[in-house]
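Pasting a structure here, questions to come.
Every protein chain of the complex appears in place save one, which is left out.
What follows is chain A.
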Amino acid sequence: MTFLGMPPFPQAAREALGDTQLRRNLAHATATIRAKRAAVVAEVPEWEELRRAGAAIKDNTLRQLDRHLLRLERSLTDHGVTVHWARDAAEACDVVGRIARSHGVDEVVKVKSMATQEIGLNEALAAQGVTAWETDLAELVVQLGDDLPSHILVPAIHRNRAEIREIFLSKMEGTDPELSDEPAELAAAARRHLRQKFLSARMAVSGANFAVADTGTLVVVESEGNGRMCLTLPEILVSVVGIEKVVPTWADLDVFLQLLPRSSTGERMNPYTSTWSGVTPGDGPQEMHVVLLDNGRTRALADEIGRQALRCIRCSACLNVCPVYERTGGHAYGSVYPGPIGAILNPLLKGVGTDAQTDSLPYASSLCGACFDACPVRIDIPEVLVHLRSQVVDVRRGPRPHAEAVAMKAASWTLARSGRLRIAERVSAVFSRLGRRRLPGGRRAVTRLPWPGSLWTDARDLPAPPAESFRKWWRRDERS
């Protein structure tokens, strides 16, 4: 499954909003994780300082990204790792596929990774006859259900226990038909299925949460321990790492390993943090590759306001606090990166003006600012959204403006002189006797307008315009 051909956000959101089960699942899941996060963040008195430190480390690194990446390459190579550079998704998938084929491997186990989802690695490998098995429980549910991820941390957040049980029964070979929907039983069934894969697969594919330039260390932060299995059992390990994941030194992890678990799962510390620095003879994978992935990151880096999105540590706190995400779910964003970060990251990586779906994302927000407050690396998502909106408008400027552009030009003309506004208000006062409904307090309200007014009045009453504007009252009454 891929997100190709998704409709623009408003349309996709409308469909999702009609799914009451989905809305219940999401409201419950996000409320739970929001409360957990709020509690563990409140425990840390220096949380604001940590956020600032995290942002500063990332910004400083991004400022000299080339230098840090070359240093990372050297450290990795010194520790026996083969480093590959991939400009885009196709190049990255090609590298991984070639490694698999060169070893005659037709099955790989995967550590949960956003970068590999971003490049559509599973589909690309399948096309080359290699099956990729997701080992993260939620990713497995999505994969078996032939479904799409809808959350960064919990890709199957849109599913409840009963739905997961159905998926396991119909899609996971050898599942006991007596399986209940108790979480412990579901996890045990998945474990039995995955154990076989861990023991048989000769190659693993991972991402990395961080890559330390100094030491050539990759870091994976996880909850289940399935990642640790993939990182230790197979002979070959390939890690696909976005170039923005580099941090200069091991000491920098101190900040991020405090920020990430609290923001992400709402835990003080996550259960499993795996770090590895190249090949250790006789212990773990004996052949290691790192694919350093650009895929639009240098484009984002070139955008002075947008580049802060590259600080993102993929914690999903912004999704969990977003009132839009909570109601529409992740699929409506048409990308493996949904929610507020998706609304900025996708246009930044792909560039605005490429397709209507991407261009609709910066508008998928009420600009309420909850995401910025929750973000552990202080990405000012509303600022970037507004910035990207201006890019969308600017690429569409042309000789034949569409209805919205005409309306904005007319508004701009009217609002450029108070005399023009006064005339517009005098015209609108003509409609002050419009509408039969009375609002509490007695004011008239309009309940039905033709398009585009219907966009408002289909669901909301609108107060009728007053007989006299404020400025008219002031002129008459107050100006001495």
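Just so it is clear, a residue touches a chain if its C-beta (ideal position, glycine included) is under 8 Å from a C-beta of that chain, and two chains touch if they have at least 3 such contacts; residues count from 1.
Assume contacts and distances are computed from a predicted model.
A.B. asks: I notice the complex is incomplete. Of the names "L-lactate dehydrogenase complex protein LldE", "Sarcosine oxidase subunit gamma", "Transport permease protein" or "ABC transporter ATP-binding protein", which is the UniProt protein name for the chain that's not shown?
C.D. replies: Of "L-lactate dehydrogenase complex protein LldE", "Sarcosine oxidase subunit gamma", "Transport permease protein" or "ABC transporter ATP-binding protein", the absent chain's UniProt record names it "L-lactate dehydrogenase complex protein LldE".
A.B. asks: Among A:65, A:172, A:269 or A:445, which one touches the chain that has been omitted from the display?
C.D. replies: Selected residue, touching the omitted chain: A:445.
A.B. asks: Of the residues A:2, A:64, A:200 or A:366, which one touches the chain left out of the display?
C.D. replies: A:366
A.B. asks: From the listed residues A:36, A:71 or A:327, report the one that touches the chain absent from this view.
C.D. replies: In the complete complex, the chain left out is touched by residue A:327.
A.B. asks: In the full complex, which bits of chain A touch the chain not displayed? Write them out.
C.D. replies: 9-10, 13-14, 17, 323-324, 327-328, 362-370, 372-373, 386-394, 404-405, 408-409, 411-418, 421, 424-425, 428, 437, 439-441, 445, 447, 452, 455-456, 458-463, 465-466, 468-471, 473-475, 478-479
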